[in-house]
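First the structure, which I've put down as C-alpha cells, then a few questions once you've had a look.
Apart from one protein chain that is not included, each protein chain of the complex appears where it belongs.
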Amino acid sequence: MSDAPAAVAELEGRFGADAFTVQETRSGFPTLWTSRDNLPAFLKFLKTEVPRPFGTLYDLTAIDERFRQKRDGQPESDFTVLYHLLSYERNEDLCIKVPLSDGDAALPTATGLWPSANWYEREVWDMFGVRFDGHPALRRILMPLTWEGHPLRKEHPARATEMGPFQLPDERQEREQEALRFRPEDWGMKRTREGTDFMFLNVGPQHPGTHGVIRIILQLDGEEIVDCLPEIGFHHRGAEKMGERQSWHSFIPYTDRIDYLGGVMNNLAYVLSVEQLVGMDIPDRAQVIRVMMCELFRIASHLVWYGTFAQDVGSLSAVFYTFNDRERIFDIVQAVCGGRMHPSWFRIGGVAHDLPKGWQAMVRDFVNYMPDRLAEYDKIVMQNRIFKARTQGIGAYTAEEAIDWGVTGPGLRACGYEWDFRKKRPYSGYDQFDFDVPIARKGDCYDRALVRVEEIRQSLRIIDQCLKNMPAGHYKSDHPLATPPRKERTMHDIETLINHFLSVSWGPVIPAGESFVGIEATKGNNGYRLVSDGGTIPYRVRIRTPSFAHMQMIPLMSRGVMVPDLLAILGSIDFVLADIDR
Amino acid sequence: MTDVLLQVAVILGVLNAPLILAALLIWLERRFLALLQDRYGPNRVGPLGLGIVLADMIKIFTKEDWVPPFADRAVFTLAPAVIVITGLMSVAVIPITETIGVTDLNIGLLFFLAMSSMGVYSVVLAGWASNNKYALLGGLRASAQMVSYEVFMGLSLMGVVLMAGSFSLRDIVAAQQDIWFIVPQFLGFVIFFIAGLAETHRLPFDLPEAEAELVAGFHSEYSGMKFGMFFVGEYVGVTVIAAMIVTLFFGGWMGPVLPGIVWFGLKLLFFILIFILLRAALPRPRFDQLMAFGWKVLLPLSLLNLVVTAGALLLWKA
Partner (left out) sequence: MSDAYLPILLIFGVSALNAVFMVALSHILNPRRPTPQKAMPYESGMIPLGDTRARFSVKFYLVAISFIVFDLEAVFLIPWAVEMRALGWSGFVAASIFVAVLTAGLVYEWKKGGLDWD
C-alpha cells in the first residue's frame, strides 16, 4: 500500500483527488470509495481509457453494512457494492466500492463494459435487492424464482429453524414447476424463423450429461444450437450466508464443499484469507504440507475431469481408470488427513496435525506410478482420432474474450495466455518450487484438455519436490490465534489453558478488517473475501469461484454448434455445480 | 409329415437360440466390459453372476409397462416389435453348418439386407411415436445414420457375391473352401464391419441413444418389456452381424478337426467380443462426421472394391 499503485494516481489525475477516498484493507491492493454518480466514468476509464487497462471484472458483490460496528473512516452506507477489477498486464487488482442507502439501492449496470457483469449483477440483485438500471434481464439467478426476500440481507433468516418446516404439497410443486417453465419471449428469443419452428430443449437439471443440476435451455434448429441459456441455482446452498453464522474456525468444512473435487484446495484459499486478516506467519513445514496436499487434490480433480470428459464424447473406459487412480490419491489423503473427499484439514495457522509415519513411501509410490498411467491415457483419449475430431475447433474463444469474461485457470491458459497465480503472485511458497505453466494455442475443447493433462504432470513435479525437500519444524503457527492452539503450547498454566479453552469453544477473535486472497485452484481462480467486525464469526464471506464465470460463457461458446458439441464444451470447461452455485 | 415337424423343430431351435444368446450376451457384455474397465461387473447372483440373466428377466417383465398418454399408442407398441421380428427373421437365412439352418434361400444375402434395413425403422418409429424431444432427435439421428451407411453396406458385399457368384449364403460359405474371403475381400470386410456397427447402433455409432447427449435417445419414454425388446433386438442384431461376418468372410462353419458347429460358435463369439471391445475403446463421432465419412470415404471405396474385384476375377479367369 505504501507505494500507491499507478492506477490510483491515474484516477486522481483524471478525476481529481476528491472523487474518491482510499480505504485501508489487508488485501494488499487499493480499495477506493466513490459515489454512484462517479462510478460509470470510473469503470469506463479503467476498462477502456487507461493504458494497460483493467480488462477483467474479477468479482462484483455487495456487503450489507447496516449492522457493522467497526467501519472507521468509511463513508456512510447501508449496502456497499464492490467492483473487483483485475489487470493482467499490470498484475494488479483494484477494488471500487460504492455506498448505497437502503431506500434507494440502485446502480447503473456495467454490462456494457464487461459482459460478465450480467450474472454478477443478477446475483447482487438476488441476494441483496440492489437494482441495476439498464440490465438486460435483472431477475433471480441463485434463488428459486418464487423466493421472497433477499437472503444475504442481515434480516433474512439464516437457519431453517427460523423459517418454519419446509413442505412441498402438490399445489406448491405445481407452482414451482410453473415458475420454471421457459418462455422464449422473456429472453428475447423467437419461436420461429422463416420456414421452420425452433425446438426448445431443456438439457438439465435432471440430465446425465450435465454433471450436476444445471439447466441449459437450447434453441434448436435441427440439431444446431441457435442460442442457449444456462440457468443455475439448483445447487445453491447459501454457503456465504452460512459463513455469517459459523465461527472462523468452524467454517473450514463448508469450504470443502464449494469445489467438492478440490478438497483442501478450498481450505487453502479460506485460511490464507483469514491469516491475511490476522497477519500470521506460517511455518515452512506447514506451507510445504499444504502445497503437497493441494497439488494432490489438483491431480485428483483433474483425473475426475479427464475421465468424465472422455465419457462425454462417448469414450466409456477412461473414467474407470482415472477414478481408480484417484482412489490411490484418496488413500494418501486418508492416511494424512483421515478424510477423503472433504478432509477439512487445513487450520488457521497451519494444518490439523503432522504428517503420519511412512507418508514418504505412499507419496513416492504414487509419484512413480502416475506417469505411466498418464502416458496410457494419452493413447486412449488424447491421441484418439475420433476424440480429436470431436474436440478440436469446438467451443473456441480468444484470450481477449477470456479476459473480458473473467475466465481464469486452464481455460485462460488454453488460449495461449500464460497466467498462473502460483507463478505471478506466489502464495504459500510456490515461488520456491520448480514447475512450468503449460499453455496451448487455440482455446478450443482439445486445448483445454491438453493444458489440464500437462498440469497433472507439473503437479507431480511439485509433489516430488515436496517429498524430497520437506522441511522440519512445526506444522502449525505459534501465533495465539492459530486454531486450535498447538497441543504442546496448551495446559501448562492457567493462561494457556484459558487461551485454549476460548479458542476451542468460542473460536478465535479475528481483528476487524477486510481481506482478500485468490489462489490458483483446480478450476481457475478461487478467492475468499472476508470482512471481520472484530468478532468470533465473519461479518461477510464472499466466495469468488471460477466456475461461475466460466458457465456464463456457455452461450458464446456454443452458438452455431450441435448438441453433441455442447456436451463436449461442458465437459471441457471442468465445472462443478457447487462451485457455480455455492 | 415328419419333414414338416423337423422343420418346425429346427425353426424353434434356431429362433430361440438367439433369444437365449441375447440374454446371455447381456451378461457377457457386462462381465467383459467390467474386465476391460478394471471392475467386477455382476457377480452376485448365481455362479459367475449368471443368475443376473434370470433376475433381469423377472425384473423387466414385472416393471410398469407404461405407454405415455401423449405418445402415438399403436406405433409406440409396434416399434419394439419390429426390431425383434426383423432381427429374428435375419437369423433364418444364416447357415450355421452344412445341415443346420432354417432355410437356404437363393437370395439369402438380399434377404438379410432387407431385414436389417427394416430394423432401422424400429428406431425411427420409436423416436417419432414417443412424442418426446430427445426421442425425436434420436430418431432423426437414426435416419441420418441410415442414409449414410445403407448405401454402401450392400455394395461392400458385392465383392463377395462376385467371387461366389451367388446370393445363397450356403454357396458363399462353400466358395470359401480354398481361401476365406477375408483375404481377397479385406476392404469389403472393413467396410461391412463399420456398416454393421452402425446398423446395430453400437458404440461408437450409438448416436440415436447417446446417453450423455440425449438421455436415452429414441427409447427415452420406453419402460418395462418394451424397453427390454429394444435391448433384445440390439443383441440379436449384434449376433446376426457377427454371424454374417463369419459367414461371408471367415468361412462359416469351416475349420479343421473340430465339428462345424463349434467352429461357427467360436468365430461368432470372437466377433461378438470384438463388438464389446470396441464399445470399451472408442469415443463417439458426431453424426455429421459419420455421414461425411460414409459418403466421402466408404462409398467411393466400396465402388472401387466392386470394380477392381470384378476386373481381377475376369483377368484371372482369362
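For clarity, chains are labelled A and B in written order, and residue numbers in each chain start from 1.
Convention: a residue touches a chain if its C-beta (ideal position, glycine included) is under 8 Å from a C-beta of that chain, and two chains touch if they have at least 3 such contacts.
Because the structure is a prediction, the values reported are computed rather than measured.
**Q** Which of the visible chains would the unseen chain be in contact with across the whole complex?
**A** A, B
**Q** Among A:Pro51, A:Gly103, A:Gly195 or A:Gly358, which residue is in touch with the absent chain?
**A** A:Gly195
**Q** Among B:Leu25, B:Ile96, B:Leu162 or B:Leu282, which residue is in contact with the omitted chain in the full complex?
**A** In the full complex, the listed residue that touches the missing chain is B:Leu162.
**Q** Looking at the whole complex, which of B:Ala34, B:Ala55, B:Leu105 or B:Val190 touches the chain that is not displayed?
**A** Of all options in B:Ala34, B:Ala55, B:Leu105 or B:Val190, contact with the hidden chain holds for B:Leu105.
**Q** For the full complex, which residue in A:Ile332, A:Cys466, A:Met562 or A:Ala578 touches the chain that was left out?
**A** In the full complex, the listed residue that touches the missing chain is A:Met562.
**Q** Quick one: say which of A:Pro30, A:Gly204 or A:Pro343 touches the chain that got left out.
**A** Touches the omitted chain: A:Gly204.
**Q** Of B:Leu28, B:Ile52, B:Val123 or B:Leu136, which one is in contact with the hidden chain?
**A** B:Leu136
**Q** Touching residues of chain B against the unshown chain: what are they?
**A** For chain B, the residues touching the absent chain are 7-8, 11-12, 15, 19, 60-66, 68-70, 77, 80-81, 84-85, 88-89, 91-92, 102-106, 110-111, 128, 130-136, 140, 143-144, 146-148, 150-151, 154-155, 158, 161-162, 165-167, 215, 220-221, 224-226, 228-229, 232, 288, 291-292, 295-296, 299-300, 303, 306-307, 310-311, 313-314, 317.
**Q** List the chain A residues touching the unshown chain?
**A** Against the left-out chain, chain A lists 177-178, 180-184, 191-192, 195-197, 199-207, 215, 221-224, 562.
Just so we're on the same page, only the chains that are shown with their structure count from here on.
**Q** Could you work out how far the Cα centre of chain A sits from that of chain B, in whole Å?
**A** Centre-to-centre distance between chain A and chain B: 49 Å.
**Q** Tell me, which parts of chain B touch chain A in their complex?
**A** Per the touch definition, chain B meets chain A at residues 33, 36-39, 133-134, 137, 140-141, 203-204, 206-207, 210-215, 279-289.
**Q** Okay, in this complex, where on chain A does chain B touch?
**A** My answer: residues 199, 201, 207-209, 222-223, 310-317, 320-321, 324, 380, 384, 386-387, 389-390, 562-567.
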